[in-house]
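A single protein chain has been removed from this complex, and every other one stays in its place.
We just call them A and B in the order they show up, numbering each chain from 1.
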Amino acid sequence: MSTGRTLLQVNGATKRFGGLVAVSGMTFDVKEHEVMGIIGPNGSGKTTMMNLISGELRVTSGSIAMQGRQLSQLPAHKVSRLGVARTFQLVRILPGLSVIENVIAGGAFGHSRRWGDDALHFAQTLLDRLGLADHMYQPVGALTYIDQKRLELARALASEPQVLLLDEWLAGLNPTELQIGIDLISDLRKEGRTIILVEHVMDAIRSLCDRCVVMNSGKKIAEGKPSEVLSDPEVIRAYLGDE
Amino acid sequence: MDILISGLLLGGTYALIAMGLNLQYGVARIMNLANGEMLVLGGLAAFWMFVAAEISPLLTMLIVAPLAFVGNWLIYVFLLKPLVRRAKNQGQLEVDSILATFGMSFILVGIMVMIRSEYFTYSFLANPFEILGSTVAENRLVAFGAAVLIGLALYLWLNHSRPGMAVRAVSVSPDAAKLVGINVERISALAFALGGAVTGVGGTLISTFITLDASVGVIFTMKALIIVIMGGVGEIRGAILAALILGLVETAVATLIDPGLTLASAYLIFLLILLFRPQGLFGRRST
Partner (left out) sequence: MKQVSWSGIVLAIILFALAAIVPLVANGYHLSVAVTAIMYVALATSWALFSGPTHYISLASGAFFGVGGYLVATGMSDYDQSFWLMAAIAPVVAAILATLIGLATLRLSGVYFVIFTLGLAEMVRNLVSWIQNNFLGSRGLYVLTDFTEAHIYWMLLAVCVVIYIFGWWLSHSRLGFALRIIGNDEAVAKHVGINTALSKVVLFMTTGFFAALVGAIIAPRYSYIEPNQVFSPELSFLVVIMALIGGTNRLWGPLVGVIPFTIIWEIISSNFSNFSTLFLGLAFLLIVYVIPNGFVGLLEKWGRRLRA
C-alpha cells in the first residue's frame, strides 16, 4: 500500500496551551493513497493534532509540510486551498443552507474552486454517490444523524482534496450505520484517496488503515500496521493503564 | 497630582458600574445595553428624593438597591430567559439580547424623558476638601468611599460564600456548573439582578458629582463595556484596574487637552485593547 510518494510530513510538531503541552514533538509521514489512523486514549492530543494540520491551530514549534510546502504557518483558509479538507468531531453542517448548497460550499472556495453549473453538477454527483440524492433540495434540518455525517463528508470531498481529515467521523453511529460508514470510507480508500482519520472504533481501524500512529499524552508511542501496534505492550498499557 | 487624585476617584466609581455589567455579562451571559439607563434611573431616584424630600443620596441608595434588584430580576425572568431558552447557539443569543436590551434602553429613556426632560441638577456635599495638597469636592470622595465599600463587600461575598461560589462557577462554565447541581438559570437571574442593583447604586453615587439627564445612559453603557472588555470578561480585579486607567486617562485628557475628547480617548484605549489584547488585560487567551 505504501508505495506512493510522501504527501504530508509532520516534523516535531508541538503545541502548548500555556503550561499544558497538548502535542509534543510529533513526527510522521503520510504517503499518497494511504489511509493513516491516529489513535490513542481520550485526551491524548489527537484532535489537537488534526487541528494543527488543518490550520485551526498554529504549531508552537516544529513543522507540517505538504509536498514541500509549509502548512504550519498558514491560516486555515489557505491550508484548505492547498488541498486539505476536514470533517469535525461534532458534526457541523450549515443549517441555513440547503443540502446541495452545503456541498457546493465545500468546493467553491477551496482547492477545486468550482462555481456555477460546474459546481452544481459536481455536487449532484457527490450526493448521488453518498446516497443523499433524494434529499438534495431539502433543508438540512430534515436530515438524520448519519445523513448529516454523509453531508459533511460530501462537503469535504467537494473540494477534491489532496488529503482528507476525518475527525471521529464514525462516532455516534449505531451498528447498522457504522457498517455503512465503514464501507463508505473503504470505497474512498479504493479510489486511492489519501486520508488521515482519528478514530476510537477499533474494527474500523483494523479494516481501514494502512498504518497507524498511536498517541499518548501528546507523544507518539507507536507507529506501524494496525495489527502490530494494537498488540504492542506499550499501546495496551496506554489504553488500559498500568497494572 | 490633581489629575491623579480626581482620576482615581472617578475610576473608583467606574469600577462599581463595570462590576455590575460584569456580573450581567460574565455570569448571565447577557450583554445588557440598557445598563446605562439603570444607572441613570439610580441617579434620577437620588435627584427626586433629594429635591422632593431632602433625603440624602446615601439613604436613597438603600432604596434603589432592592428596587433595582427586583426590577432586573423581573426583566431577566420575563424578557431574557425566553431568549436564552430559544437560542440555538451563543451567536443567536448575542444578537437577540443586544436587540432586546436596546429596546429596553430606549423604553427606559422614553419613560425618564416623560418624568423629567431636563438635567437632574442638585447639590449635595459640594464643599471643597483638601487631600494630599489637592482640592476635591467632598461628594466625589464620599462616592468613592461608598463604591470601595460596596465593591469590597461584593468581592468578599463572591469569594467567601456559597452562592458567591455558585456565581463564580457559572461564570467559568455554565455546563460544568450544571453537572455539579447548580441551578444555572436561577444563578444567572441572581447575577443579573445583583448586577442591576450594583449599577443602580453606582448611578445614585455618580449623580452626586456628575449632572445626569435622561438620555446620557448610553455613554455610561459604553464606558462600562470598555472597562469590562479591557479588564477581561469575568475578571473583577481586571475591571478595577481598567476602571482606574480609564478614570485617569479621561481626567488627564479633559484637563490637559479638551473635555470634548474624553470619549475619543476612551475609544482609543478600546481600539488598542482590541488590536493587541482582545482577551483583556487579565483575561486568558482562549483556545
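In this section, a contact is a pair of C-beta atoms (placed from the backbone, for glycine too) under 8 Å apart; a residue touches a chain by one contact, two chains touch by 3 or more.
Computed from a predicted structure; not experimentally measured.
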| item | value |
| --- | --- |
| Which residue of B:L4, B:A153, B:V172 or B:L271 touches the chain not shown here | B:L271 |
| Full-complex contact with the absent chain, from A:L94, A:M136 or A:I221 | A:L94 |
| Sole residue of B:A100, B:I150 or B:L241 that reaches the chain not shown, by the stated touch rule | B:A100 |
| Absent-chain contact - pick from A:S24, A:T48, A:S80 or A:N216 | A:S80 |
| Residues from chain B at the interface with the omitted partner, ascending | 31, 33, 82-83, 91-92, 94-96, 98-100, 102-111, 113-114, 117, 215, 218-219, 221-222, 225-226, 229, 258, 260-261, 263-264, 267, 270-271, 274-275, 278 |
| Chain not shown, touching residues in chain A | 54-56, 75-77, 80-81, 85-86, 88, 92, 94-97, 101, 104-106, 108-111, 115, 120, 155, 159 |
